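Yeah, one chain of the complex is gone here, protein chain that is, but the others are all in their spots.
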Amino acid sequence: MSKELVFTLDELELDALTELVNVGVSRAASSLRTMVGSEVLLAVPRVEMMTYERAAKLIGERESGELVAVHQSFNGEISGGAMLIFPEINSLELVRAITGGGLPLEDIIALEQEALAETGNIILNGCLATIANMLERTLNISLPEIIHGSGSEIFARSQLLEADTAVLFLYINFSVRDRDIHGYIAMLMDLPSLTALKALIGRMIERAGGESTPDHAAR
Amino acid sequence: MQRADPSGLEGIFDAVDMGLVVLDAQMLVLEWNDWMETATGRRRAELRGRRLEEIFPGESNARLATAINDALSAGTSSILTHSLHKAVFPLRSRNGRKLIHNVAVRPLPGPLPRCLVQISDVTVAVERDRMLRKRQNARYDAVVDSAPDAILTLDTKAAIVLANPAATEEFGYSAAELSGLVAADLFDDQPAWNEAWRTLLSGRRLTRPVELVARTQDGGASFVEMSAATWRSDTRVFVTAILRDVNERHRAEQALRQLNLTLEKSVAERTADRDRMWRLSSDVMLVARLDGAINASNPAWRALVGQCDAVAEQGGLGDSVPPEEQSKLGAILAELRATRGHSQFELQHRADDGSLRRISWSAVAADDLLQAVGRDVTAEREAEQALQAAEEALRQSQKMEAIGQLTGGIAHDFNNLLTGISGSLELLETRIGQQRYGGLDRYIGAAKRSASRAAALTHRLLAFSRRQTLDPKPTDMNRLIRDMDELVRRTMGPTIEIATRLEPALGSTLVDSNQLENALLNLCINARDAMPEGGRLTIETRNILLDAAKAREQDVPAGEYVSLSVQDTGSGMPEDVIERAFDPFYTTKPLGEGTGLGLSMVYGFVRQSGGQARIFSQIGKGSSVQLLLPRHFGEAEMSDHSTDLGEFQRARNSETVLIVDDEPAIRMLIGEVLEELGYLVLEAQDGASGLKHLQGKGRVDLLVSDVGLPGGINGRQLADAALALWPELKVLFITGYAESSVVGHLRPGMHVLTKPFTIEALAARIQGILGEH
Partner (left out) sequence: MATKVLIVDDSKLARMSVAKHLSALRPGWTRLEAANAEEALSLANREFPDIILLDFNMPGQSGLELAAQLHETHPLIPVAIVSANIQVEIVERAGQAGATFLAKPLREAALAAFLDAAEARLAPR
C-alpha cells in the first residue's frame, strides 16, 4: 500500500527542478546529435514527485510489454539512482535511429545493449551533471547498467527500497529522424537526499534572483 | 619523472591489458600507460601536459570532451562504445590491425580533480561475434542476398529492419531508404495487407500466398505474391516476408481471362436461357430412358413428386404412377419405343402430399431418350366433374322444386275440397239428426262435387308423374279452362286480375286434357311470376287457320288449329330470353325460384300433340304464350263441372256475422253452421262487397273473412276498414296458408282459424269470440 510522501517539493522548487532537467536533456540532445548526424530533440514536459510504488504503477499502466532501463547510481550530498526507462519495443527503434540504419539487423541486435547503455549514459549524465553544476556540488556517478523487466521489477533492482524513497518522475520525449519515441526518467532518492536537494534548490533559486520582482509578472 | 610507489601498485598501471590515461583539471595529460604507448605509437614523455585534441588533431570527439568535462566538474562517469563510435582513438595492434575499443571516462578521487580514461580492446570479442554470426548466417545471407525474390524483415510495427538486394530492385528504393519504412505503405491494397499482417502477428500461418499490388518508388504498380512467417530473437518478434514478382503471370492471366470472358459470355447467355426455362417452368420436364428410368428432371418435377435431388435422379417415371395406371404407362412406353415418335397421354401420379394428380404429358422419343413435358390438369378435370355433378344436382333440385310448387298448390286445393266434403257431411249428419230431411241433396251434391274435383286433381297428379304417356281425347278447351277457373284463381293469388276471352265456337282438339291442364297451369304460374306487383292475366282461345306459308313458318302442317294463349302484363322478355325460353333449365328467375322446366314441358307436350308453342313479348308491356293445337273434328267429351252456389241471407234478431270468402263452398259451409247456431249471416265474395255490407244499415258483430281475397282488398285490410266503422267488431280470419305476413299484427278482438277445420271447431271458436262481450 503506497502512502503519500510526507516530504515534497513546492511548486517553485518543482519548476526549478523541471528547468534543470530540461537544460540537462537539451545538452544531452546536442551531444547525441553529433553521433546521430541529424537533429535530435529532447523534451521533458513534466516532473512529478511520488512514491516509487506509484511510479512503478504508472509505468505499468501505460506500458503493457516488457521494459528496458539504463540505470546509474549517484552519491554525494544527494544520493540515489537514476533510470532511463523505455518500452522494449522502442529500444531497438531508438538504437536504429541513433546508429543511422545502415547496419544490418543482426548487428543492431548485437550492438543494441551497448548502444542503449551509452545513449542512456549520455542522457542521464546530461541531467545529473546539470543538476550537480547548478547545485554547485559534485556527485559520484556510476557507469550505466542495463536492466530488463516489468515496472516493478526494474524499480526493485534499484538498491533503494526504503519506505520513504521518493521518485522524481519524468516523461521524456525523443524526436529523432522523424521518429517520436517516448520513455521515462525516474530518479530515486531517500529522505535525507531529498531534504538536501530541496535545500540546494532553494539556494539556487535565491541565486537565480529570488529577490528581484519583475515589473510585469507572468501568472 | 619520479613517482613514489610505496604500495608497488604503480607497476599495475603499465601491466594492465587496457589503455589508461589520466587527465588533470585542465584536461591535460598527466599519465599515459605502456599499453597506450604500444597501441598509439606515442610515448608518454612527449604527451604529458598536452591536450588530447592536440595529440590527435582532426580526431576530435565532442562526446569525449563532454565526458571528460563532466567527469571533472560534475563527477559523471561516461562510456563511449564502439557501437556508436567507430574509433575514439586511432589504435592499432602489434600487427597493425585496427583495434576496436570501448572507452570509459571516470572521475578520480583525490585532492585535485583528475579524470581517468580507460580504453578496452574488444576487437577479439567483436570479431568473434561477427564470425559467429557470419557463419550462422552465412547460408542465410547467401540465400537472402542472392535470392531473386524480394525479402523483407519487419519488426512488430511492420517497419522494415532488413531488405535484401532484390527488394531494393523490386521497389526501387535503396536499403537505407527502405530501412524503417512501414511495409504497409509499400502496398496498394491495405485490407489484404492488414489481414495478412494480423494473421502473422497472432502467430498463425498464412495458409496460402497473398497477392498484393506493390507501389514502386517511381509510382508504378507491381504484382507480387507474398509468403511470410513470424520468428523470434530473444524476446523480440520479427516477420520475414518473401515477395515473388508475379507480373508475368498476372499479365497472362489477364489475357486469358479476357478471352474466356468473351467466349463464356455468349455461351453462358444461351445456356442461361435454357437453364432458366428448365428451372423456372411450372410444367414438369423429364429426360428419361425409354424404359422410363429418369436421367434428369427439373425442379417442378421434384417438387411434384416430393423427391430430393438424389432420389429423383435415380427414380423412374413409373414410381409415382398408381398401380391401376401402370399397364397404361407400360403400353405408352412400348409404343414410344416402337414408333420413336411423338405421343400425348394423361397419367395419374402420386404427389408429395399424397394426393393423386393428373398430368397431361407430351413426350417425344429421340436419340434413345425420352423427352417429356407435363402439365398438371388435375384441377381442370376436377372442375369439369364438379360442373357435371352440379348440373345433375341442380336438375334434381329443380325437379324437387317443381314438385314442391305443384304439390303446394295441389295440397291447398285438396284442403279446400276436403273442407267442402267433410263440412257437407257434417251438416248432413246434423240435419238427419234433426230429422230435417228437406234439402239434403244440396249437401250431398256439394260433397260429391268436391269429391270429384279432388279425384280430378289426383288424376292430374298421376298424369304429371307419368308425363310421358299421353292420353289424347277430343277436348273442349273452353270448358277445360272454365273448369280450371278456381285453380287458376287460387294459383294467381289476389293481386292478379283474371280475364278470359273465349271463342264461343271453339273447335275441339285431340289432346291429353291432363297435360293441357298442366300446360295451362304452367303458363299461368309463369305469368304470375312475371307480375310480382300484380297485374292482369288474360286467357284467350281462338280458332286459327294456317295456310301453307304460315304453317311452314310455324313448322307445322297447314290446316285448322285451335289457339290457347296466356297473356300477362309483366315486364316482358328481351329477344335472347325469348329464344331460349323453351330450353330445358333455362330460367331468368333467381336460383331457387322457379324450375325452368315448365315451358320446356309445355313445348314438349304441344309438339308431341302435333302443335306449336310461341312466345310474343314486349318489354314493359308484357308477354303472351300461344299454344297451337290441331283442330279435331268430332265430339268433345263433356264433363259436368257445373257449380251452382247461392247465397243465403236471413234476417234474424240476433248477432250478425259477415262471411267474406271468395270460395262459395266455404261461405255456404260457414253460413250453415252460423245459422244453426242462430246467427244472422251476411255473405260477400270479396273485400269490396264485404265493405258495402259493413257500410250498410245493418249492424255486424263478427267478421269472418278469408285472408286472401280478390279485388285489391285483402282480408286484413277489410278488417281494419271494418273496425273503423264498427270499433266493437270482432274478427275471425280463416286461412289455408300461414299468411301471417298478410294478417300482420293481431289487434285485440282479432282471431285466426286455419283450414281445414271441423265444424265443431269453427262453431266453438265463433261462440267463444262472440261470447266474449
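Chains here go by letter, A and B, matching the order in which they are written, and residues are numbered from 1 within each.
Just so it is clear, contacts are C-beta pairs under 8 Å (C-beta built on N, C-alpha and C of every residue); 3 or more make two chains touch, one makes a residue touch a chain.
Keep in mind it's a predicted model, so treat the numbers as computed, not measured.
Note that the undisplayed chain, when the full complex is considered, contacts A. Among A:Pro45, A:Gly60 or A:Pro192, the one in contact with the hidden chain is A:Pro45.
Here the missing chain is touched by one residue of A:Val23, A:Ile147 or A:Leu191, and it is A:Val23.
Although one chain is not displayed, subunit A still touches it through residues 12, 15-16, 18-19, 22-24, 26-27, 29-30, 33, 38-43, 45, 130, 134, 204-205, 208-210, 212, 214-219.
Following the convention adopted for this analysis, only the chains that are shown with their structure count from here on.
Listing the residues of subunit A that touch subunit B in their complex gives 31, 34-35, 66, 72, 74, 76, 88-89, 92-93, 96, 98-99, 101-102, 104-111, 114-115, 117-119, 121-122, 125, 128-130, 132-133, 138-144, 148, 177, 179. Taken together, the subunit B residues at the contact with subunit A in this complex read 62-63, 66-67, 70, 73-85, 102, 104, 106-107, 129, 133, 137, 153, 155-157, 159, 161-162, 175-176, 179-180, 233-236, 238.
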